[in-house]
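Data block below; observations after.
Only a single protein chain was left out; the remaining protein chains are all shown in position.
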Amino acid sequence: MHQNLAVLLIKCPDRPGIVAAISSFLFAHGANITDLDQHSSEEAPGTYFMRLELQTGGLDLALQELRGAFDAAVARPFAMEWTLTRAADRKRVAILVSRHDHALLELLWEWRRGDLPCEVTQVISNHPDLAGAAEGMGVPFHHVENGRGTREAAEARMLELLGASTDLVVLARYMQIVSPGFVARFPHRIINVHHSFLPAFAGADPYRQAWARGVKIVGATAHYVTAELDAGPIIEQDVGRVSHRHAVEDLRRIGRDLERRVIARAVRWHCEDRVIVHGNKTVVFA
Amino acid sequence: MHQNLAVLLIKCPDRPGIVAAISSFLFAHGANITDLDQHSSEEAPGTYFMRLELQTGGLDLALQELRGAFDAAVARPFAMEWTLTRAADRKRVAILVSRHDHALLELLWEWRRGDLPCEVTQVISNHPDLAGAAEGMGVPFHHVENGRGTREAAEARMLELLGASTDLVVLARYMQIVSPGFVARFPHRIINVHHSFLPAFAGADPYRQAWARGVKIVGATAHYVTAELDAGPIIEQDVGRVSHRHAVEDLRRIGRDLERRVIARAVRWHCEDRVIVHGNKTVVFA
Amino acid sequence: MHQNLAVLLIKCPDRPGIVAAISSFLFAHGANITDLDQHSSEEAPGTYFMRLELQTGGLDLALQELRGAFDAAVARPFAMEWTLTRAADRKRVAILVSRHDHALLELLWEWRRGDLPCEVTQVISNHPDLAGAAEGMGVPFHHVENGRGTREAAEARMLELLGASTDLVVLARYMQIVSPGFVARFPHRIINVHHSFLPAFAGADPYRQAWARGVKIVGATAHYVTAELDAGPIIEQDVGRVSHRHAVEDLRRIGRDLERRVIARAVRWHCEDRVIVHGNKTVVFA
Partner (left out) sequence: MHQNLAVLLIKCPDRPGIVAAISSFLFAHGANITDLDQHSSEEAPGTYFMRLELQTGGLDLALQELRGAFDAAVARPFAMEWTLTRAADRKRVAILVSRHDHALLELLWEWRRGDLPCEVTQVISNHPDLAGAAEGMGVPFHHVENGRGTREAAEARMLELLGASTDLVVLARYMQIVSPGFVARFPHRIINVHHSFLPAFAGADPYRQAWARGVKIVGATAHYVTAELDAGPIIEQDVGRVSHRHAVEDLRRIGRDLERRVIARAVRWHCEDRVIVHGNKTVVFA
């Protein structure tokens, strides 16, 4: 069944008749809807969001032709932004990392056991340390030095490595700032894990900030990267309880587990076409 | 908007075309779909479940006529079990309780502040202790003694009090067994809170059982009552962490909070037509 | 046993021999230690914190004499800040509230059933609305208008009502700012519940802030009030998961449950002498 699975993601102005138009079109063309989730934002005028899984085995058209027909008959009349993606066309994911290996290893490990539906095409790092970890899993590793004076050259080199075929860039504890120009090349296609419960403790060394404030709960956040640091649309967050007994290093250890969980979930949801960005927020059909 | 809200709940054999048939019918009659959630069970042949919220303001038929038209045009061809309920027709809820007041007070308190969309019509207890708690909130209280020798008479009296208009019976720590005959009068319309993480620690004094086993997490369970004790379809569960420092009495205190939460959520979801029973399990569109 | 329970709370510069000095002193005077928890802060020079429960039934001195002996023999040599409190001398608690009743009701309800070891002596509000809720539980209610122009008079009246015998002031959603002068009268003896996961969303209308930021988890915080708004030592926090489906009003509903839990825990821990303030943080021996 998974071989014939396709996912339709839609965002459009809310108005009556959307579900009827979509489902009637699909039914008429032999698509079987196996899952459907929707949401209407509460502000006025509202925005409508839908995620729909369908089986393509009984289609009367090739998928590309169906796209054309859908565009003409449904998407344009309703002014939809939309994608229709075959699940078998797995997204191509590149992972950027510095020295901390936990987020990288979690992704590679889940990917290898088939829990992460994507192709991990390469790992890029500003340090050589994790070459073995990547290559041991059969993933090409590229060392691209990066820093205050070399950012421009580094990003140029990385863009060359990423090329035109990379669908998603994951910053798995990549400790360098990425420039607005770099971000603009992958709009809502760069996911970062921030090691705090954003918007608390944005910026540097969040576990130390959290320890200094004496919070009783720490967190981690996976979000899309935008031009403004630590301020992009949040995809997932998770938290863990701490107490006065926990030193900064304990917070880091507890945080590593949280970071692993949120980045793995965020990447899975993105790769399964479950996330729609709306302004600075996300709709996640998880 | 809430004034014109109606909820359609559906369960039927899974097959292509269900969404198209329902949404096209509703659109044709002027109903605006504002929320839609669905699920297909994975066994073969599958079962289809749907919850749909619609606005009735633009309907071209009265709701009762729409029901008839829907039955003929959609429900019968697809062999659906279904209900279409106006949210403004709030369910009539009776609460049975013994001496522990926490579940009762939580329900009454949430109801009074408008968080529980129902009418609490009466409180029945086998002890007189909580008369003040109920009547203080303006809810009639009935003391009906119950026990080993008086069960038959007690249940007859309670059935008389409940009458034909009670939609839901909530056992908010009602410490008497209800007979299969009583249960049969309210199929999937009696909700009980069990003070453990079922199926662990079914039966009497679950907090003592949990303490004796040395578990590190305790729980509470809200479920529909069936003829078999503590084995009905689970609606909601929640858990809390405990350690060797917690005595049985501490487990009871922690458990009271869990019981309050799960019973309040389960009653709210039932009253908002979010729960469909399927075999011994529930589909909860929460 | 509870009748003879006393709690010793200690904070002093860390150095070898503290436990031996305390436990030998207590053993020599017939006190039986039934619980002991301690913590040493990691910074250098370190600070030592201890909470110790003891049974006074076998004491060879009256408690007041024991205090004097302890001061001379142990506390002064180790430069301790300390209290030794009989559990039976329950703290006298006043609750300040505006219109939201959930935090107040939770405290009153837990207090009435014996889960909150204190005396609730009065409820003060800047609105008359909750007089019935307080008086229905047998607690005196005082309406003291407060606002931009009347703060000085209001606080003078409240200080008069609180008098010299109030041990703890709880701001259970009291929506007025309290002046530094008022705070100074109750150092580390005013507990506030803030409706966010501090330090995120300090200030006004935090649930709307959280909704606008698109967080996936909301929280509530109980903290001691200091001169700086929303910045005092955190005692307890709790969180709940939200999604794009939750409107601001839903966040408020979920948040009410979190607020109830954190304020109840914080007040209980304070009343059981489990909290020691250290700088802007707390040590909580929970």
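As written, the chains take the letters A, B and C, and residue 1 is the first residue of each chain.
Convention: a residue touches a chain if its C-beta (ideal position, glycine included) is under 8 Å from a C-beta of that chain, and two chains touch if they have at least 3 such contacts.
These figures come from a predicted structure and were not determined experimentally.
Novice: Using the document's definition of touch, tell me which of B:I234, B:I254 or B:C271 contacts the absent chain.
Specialist: Once the missing chain is taken into account, the touching residue is B:I234.
Novice: Residue by residue, what part of chain B touches the chain that was omitted?
Specialist: 39, 42, 49, 197-201, 213-217, 219, 233-239, 243-245, 247, 280-284, 286
Novice: Need a quick check: the contact residues on chain A for the chain that isn't drawn.
Specialist: 101-102, 105, 109, 113, 115, 136, 253, 257, 261
Novice: Which chain C residues touch the hidden chain?
Specialist: Residues 16-20, 23-24, 26-27, 32-40, 58 of chain C touch the chain absent from view.
Simple rule for what comes next: only the chains that are shown with their structure count from here on.
Novice: Distance between chain A and chain B based on Cα centroids, please, to the nearest Å.
Specialist: 37
Novice: What are the residue numbers in chain A that touch two or more other chains?
Specialist: In chain A, the residues touching two or more other chains are 39.
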